[in-house]
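Removed from the display is one protein chain of the complex; every other protein chain stays in position.
Let's turn to chain A:
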């Protein structure tokens, strides 16, 4: 067992910012807008770092797919305790069309390349709300998946997981290697403090391209139009 955990982190528009649709309706305005790490990815990083602190795993590798600025998101993960980072460089039109299927293929390829024992992801991203990447990655790797995790404990080569589902809490046991996606109550992420950000500058981030991993990022989906939600109409009693 390599004891290596891959954590996916996504750079998204900060949750407190008011989103604005581009005048040409092709997407939302991102230029200059405040971005931060997807809150569920923060929880995933925290869980990975906790496992390392408990000495249950040996290394945490943070991965992000996106343009140059995604490196800032990886740096935050490094400041929280990840050991090294992999930046999968996707920019321009490819980045605008990047979705869960391509990201899952990238993560699956990286998992094989890095001999990962565990993949920790957020349950969904707050910009697209897809909630698909974890599940697709597990399917591509033919690994078990524990999604919406609110409790994770390692028991030998198995994982005990509590899942938050509509009906209540589901307790399952899965084999490793596995994919886990983090839900809100899994933990409270630590702050990336300034001394850790300074130390993180010395940790390595390697940049690769999807083609290096044998992944084609062409999208099978075409965005036709992005619109503001309709104005709320007054109710009638």
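Throughout what follows, a contact is a pair of C-beta atoms (placed from the backbone, for glycine too) under 8 Å apart; a residue touches a chain by one contact, two chains touch by 3 or more; residues count from 1.
Note that contacts and distances are computed from a predicted model.
**Student:** Would you kindly match the missing chain to its UniProt protein name, picking from "Acyl-[acyl-carrier-protein] hydrolase", "glutathione transferase", "Electron transfer flavoprotein-ubiquinone oxidoreductase" or "U3 small nucleolar RNA-associated protein 14"?
**Tutor:** "Electron transfer flavoprotein-ubiquinone oxidoreductase"
**Student:** Can you work out which residue in A:175, A:193 or A:207 touches the chain that's missing from view?
**Tutor:** A:193
**Student:** One chain isn't shown here. Among A:17, A:139, A:206 or A:226, which residue touches it?
**Tutor:** A:17
**Student:** Can you list, in ascending order, the chain A residues touching the missing chain?
**Tutor:** 14-18, 20, 23, 32-34, 36, 188-191, 193-195, 197-198
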